[in-house]
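Okay, here's the structure, questions in a sec.
For this view, one protein chain was removed and the others were kept in their places.
Moving on to chain A:
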Amino acid sequence: MTTVLLLLLLAFGAYLVAVLENWTTCGRFRLAAPVLAGIALLGRESILTRKPDRIFFEVAPVLLLLSAVLAAAVVPLTPNLIITDLATGALFINAALVYVLVALLMAGWGPDGAYAMVGGWRFLGQLIAYSMLIVMPITAVAMRAESLFTTQIVISQAQLWNVLYQPLGFVLFFIAAMALAFLPPFDLPTAKGELAGGVEAEYTGVRLAVFRLGRLALIITLAAATVIFYLGGWQGPWLPPWAWSAIKILAVTATMLLAGRMMPRIREAHLLAWCWKLGIPLALLNIFLVGVLVLVFP
């Protein structure tokens, strides 16, 4: 029952992300646009490239959707509204999200097209820069909560939210989450302007619909993860827990989408250099600072 409810919520979240993302481009029927676009995609012919790697081509969109859904399975929206509260929850989110990389690699390699392949390899380069930045702030979060249970992590922020306790970690995690969801300005793998859609380029019809749905689910899952790790999850005054979860997740999603719009796309080499020279050392510093704080003020 909870599972069905949460999956419906995830689908609704994906719909909201699609509405927000195309707010300025859809004209009058903004609220209906994603649904109509989805129906149009489902009705369209699925075109295969000339010599595709069939298995990779077919599996990639499903794997992308699956990893987003699996990561969402350990995200609590209220103290009880969670599919499964694993003892390794924080680690499990990571484990599920790493397969986004595999999915995009497959999507890039599968169709046997130049644009798609460049997109796939670009995402790999991007993630070589950012996967450590996803994990290291979560380590600091788990250090404070002294647990990997996601619910425990939320409860540990009852007095002070992690965004104030470890602001550095929050900024790094937020940026890394945007890079993982390949949102602009980190949309190197799908770059519409230069790669004609990149990994999406050869996908059409149902496969493209699943791929896009997977990406939207990924964005909302990452926003939810940011909320439970740094913004106190369901906690807040006056309103019921579910309302706080919803408000925070939507706010984070909107910030992610808006922040991307304001920046130009970053080049791969810059991305790698900045991340390894600045981002990862700062993440180590964050772990050190949180370690000292945890020891000094237990």
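Keep this in mind: a contact is a pair of C-beta atoms (placed from the backbone, for glycine too) under 8 Å apart; a residue touches a chain by one contact, two chains touch by 3 or more; residues count from 1.
Criterion: contacts and distances are computed from a predicted model.
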| item | value |
| --- | --- |
| Missing subunit (named according to UniProt) among the choices "Flagellar hook-associated protein 1", "Glutamate/aspartate ABC transporter permease", "Gas vesicle structural protein" or "NADH-quinone oxidoreductase subunit J" | "NADH-quinone oxidoreductase subunit J" |
| Selected from A:V19, A:L48, A:V62 or A:L91 as touching the chain missing from the view | A:L91 |
| Among A:P167, A:P240 or A:P281, residue touching the chain not depicted | A:P281 |
| Per the touch definition above, residue among A:L148, A:M178 or A:L231 touching the missing chain | A:L148 |
| Absent chain, residues of chain A that touch it | 53, 55-56, 86-88, 91-92, 94-95, 98-99, 101-102, 105-106, 109, 121, 124, 127-128, 131, 147-149, 267, 269-270, 272-273, 276-277, 280-281, 284 |
